[in-house]
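The structure under discussion is supplied below as structure tokens; questions concerning it will follow.
The complex appears here minus one protein chain, its other protein chains still in place.
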Amino acid sequence: MNAEQPLLMIDNLHVYYGGIHALKGISLEVYKNKIVSLIGANGAGKSTTLRTISGLVRSRTGNIKLKDNLIGDLPAHRIVEMGIAMVPEGRKIFPNLTVMENLILGCYIRKDMVQIKKDMDWIFSIFPRLKERTWQKGGTLSGGEQQMLAVGRALMSRPQLLMMDEPSLGLAPLLVKEIFQIIKKINQEGTTILLIEQNARAALEISDFAYVMETGKINTSGEGKSLLFDEKVRKAYLGED
Amino acid sequence: MNKNADAILSLDGLTMVFGGLIAVNDFNFQLQSGDLAGLIGPNGAGKTTIFNMITGQYIPTKGKVVFVSQELNHLPPHAITSLGIARTFQNIRLFGNLSVLDNVLVSFHKELKKTFFSAMWETPGYIQQEKGMREEGRQLLEAVGLLEMEKEEAKNLPYGQQRRLEIARALATHPRLLLLDEPAAGMNPHETMDLMSFIQRIRKEFQLTILLIEHDMKVVMGICERVAVMDFGIKIAEGTPNEIRNNPKVVEAYLGVEG
Amino acid sequence: MSFTQFFQQLMNGFSLGSLYALLAIGYTLVYGILSLINFAHSDVFMLGTYFAFYMITIFMLPWWLSVVISVVLCAIVGMTIERVAYRPLRSAPRISALITAVGVSYFLENLGLVVLGARPKGFPRPDLMKNVYVIAGAKIQGVSFWVPIISIGILMVLLYIVYKTKVGMAMRAVAKDMETTRLMGVNVDQIILYTFALGSALAGAGGVMWAAKFPQINPLMGIFPGWKAFTAAVVGGIGNVVGAMIGGFIIGLAEILIAAFFPSLTGYKDAFVFGLLILFLIIKPNGIMGETLKEKV
Partner (left out) sequence: MGKRDYILTAILFVILLFGLWLAQNYLNAYMIRILNTAFIYVIAAVAYNLINGIAGQFSLGPNGFMALGGYTVALLMLPVYQKIQVYFLTPLIWPFSVITFPSYLFILSLFLGGLIAAGGAFLIGFPTLRLRGDYLAIASFGFSEIIFVLANNFIPLTNGALGIKGIPQYTNLWWTGGLAFLTVFLIRNLVNSSFGRALKAIREDEIAAQTMGINPFRTKLLAFAISGFFAGVAGGLFVTLISTVSPTLFTFAMTFNLLIIIVLGGLGSITGSVVTAFIFAFLQEILREVEATHTIGSFTIPGIPGMRMVVFSALLVVLMIFYRRGLFGTKELSWDLVFRLFKKKEPQE
């Protein structure tokens, strides 16, 4: 399968926050139509990786390539135009905007009104609960609904690659399950996904491939389910020797 | 009714609601004098919110914080510090343009008798006081191994030393209870080992009660005698590190449920 | 005071209040997004009157066209200020940006004194504003009648832009969370530029109508209305568009009615607005429509 060209390719990425060397040479690949997850304990650099890809953080060295285009130097809004959308950590929906407005903002870059209307219906079919709350302010939604809105909003840009930063954060177990089923569904309908999770088990269950990060580096990688039983993973999380 | 009369800190039914979202829900916890306890849990579980309620940055929606039999709920942060609670921050908040020594000296301000008027005229009493204060500040820096850096601006210190300075600054308020918010975040394994022995050392030297939030389980398992685990703003377990490690609820919170 | 007199004063207060409202919007939009008091806003307001003045007197353009051109020019001035003076300081400490804002404001005022001349100029009022209407027995001046109507029309358009268009949506989103708005593919720099254009255009429109109401214009004329409009924005809840409108009307009405009921205090009507500001900062610092801001620890 490695014969084909990856959708996203990251090569030797180094990022500094002030004096902190946050990413120490990250390299990874995401192939089309796959779910790839990035797992590891807090502070390992997962979020920084996604933030760098999305253009919110600048890398010092290293390449980020979407298909044939180098995108490492583009501003964040251009990266969205290139086809990468992100569901930020902690949802970050706009609390002062209605559900509908949040979704419209998600497709800010698009002009194809007809298709937008169809996509909106598609989003509502995935998240029927959002449909009931179309005119409600984002801030009044429950945590789970906000997460759904954040995912829906990102999907509205019709991304080639959807990145998600801890979609299960702060959600009750039942909702976590629901969210992961939805992620899988979105993927099956043709969106490539790069996922960050603390909830490693849930992430690995649905992932085609996964990278394990520890203190700014990629430690291990492998096919999703096989990592579930990997000792290194357990160690990275629970600090067991 | 106080279940534990000699507790130094007692959190009774703490609840914090942010615009509809419950960040912390009915949290109960007690610390005995001299404890070194940990507060752990996945990201967003509400740990820092608990610190913010203890130190007065947030006013709890429900429940109360009691420190040595005094209720803290409506005291401003500076008054709470004066009672003997100090803290560090998750995202280091030093006074970047001040020297290392000055960062520590700021914490002495609340205890000074001679303030602005005698300072303006440089009265002998004031000079004496300033001298004594500097001496104590430098002793403290020596204790944390930062004395050589005393004149450096805080923002120029390497990361690990910044964490150390933040702890030193907190110690300078002469606390009985020290709250550490992710002291090991961003440290490499070697620095983390140093930090662990450092925390144990200052605990003895300054006779502290310590509560720490940490993600690095090595730290928590290595030095804490008691651990409380949070998930979704609720305390899901409490016990010794060993009990915690084998608690299925905790493993589930960390590694996640079956997807 | 008879009812007709009271009614006249009320209309008068409404027209003044609507002008404060127009001006306050610019302050509140910019503060909402950048947390910056745009001191130069009041000078854009002043420039608006001069643009219209020269269009009418030198280029002999019809009144309405002069207003349109002046509004467009004001928008351009506003955008230039943002691009040249504020954008380079966006990540600087807040006090630096504030000092710059004061500097730009003072620059425009002094440049105005040099280029436009310190002596007040008589603003040519259109007939529409000079007419006197009799409504319910009360004589209402054209300005007192038309200014609120036009202003409310403009405010409606503004509300439409802010609450019903995509750009307006992006403005509200930027004010809440700049970073996430970037992730939506929004060019935030551009939105900020639009915000300045919009606020400045309103200031320009307000300026021209102000000149129609008080037809003496000079380069320092913006200072007091500007400060009061900012106070209006604080009273209404800084960052909130509707709040700024409400605040504007409150201050305009209060100012006129104080002078009407206590003629001896007319000289102190500005001091009264100051008192109102202090009062609000003590009892309701977030203003009427404002929400509590909490710094994340």
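To keep things simple, chains are lettered A, B and C as they appear, and every chain counts its residues starting from 1.
Keep this in mind: contacts are C-beta pairs under 8 Å (C-beta built on N, C-alpha and C of every residue); 3 or more make two chains touch, one makes a residue touch a chain.
Keep in mind that this is a model prediction, so the values were computed, not measured.
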item	value
For the chain not depicted, the shown chains it touches	B, C
Of C:3, C:224 or C:261, the residue in touch with the unshown chain	C:224
Option from C:143, C:234 or C:259 whose C-beta touches the chain left out	C:234
Given C:7, C:54, C:163 or C:268, the one touching the chain that is not displayed	C:268
Touch criterion as defined above, residue of B:109, B:201 or B:249 at the omitted chain	B:109
Those residues of chain C which, in the complete complex, touch the missing chain	35, 37, 85, 88-89, 92-96, 98-100, 102-104, 106-107, 110-111, 113-114, 118, 223-224, 227, 230-231, 234, 238, 267-268, 270-271, 273-274, 277-278, 281-282, 285, 293, 295, 297
Residues of chain B in contact with the chain not shown	55, 57, 76-78, 81-82, 86-87, 89, 93-98, 102, 105-112, 115-116, 119-122, 126, 130, 133, 169-170, 172-173
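Just so we're on the same page, only the chains that are shown with their structure count from here on.
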item	value
Shared interface partners, meaning chains that touch chain B and chain C	A
A-B or A-C, whichever has more C-beta pairs in contact	A-B
Rounded Å distance between chain B and chain C, as computed from the means of their C-alpha atoms	47
Distance from chain B to chain A - Cα centre to Cα centre, in angstrom	33
Contacts with two or more other chains, residues of chain A listed in rising order	95
Complex interface listing, chain A residues touching chain B	19-20, 22, 41-43, 90, 95, 139-143, 166, 168-173, 176-177, 180, 197-206, 215, 234, 237-240
Contact footprint of chain A on chain B as seen in their complex	19-21, 42-45, 158-159, 182, 185-186, 188-189, 215-218, 221, 232, 245, 251, 254-259
Complex interface listing, chain C residues touching chain A	166, 169-170, 172-173, 175-177, 179-188
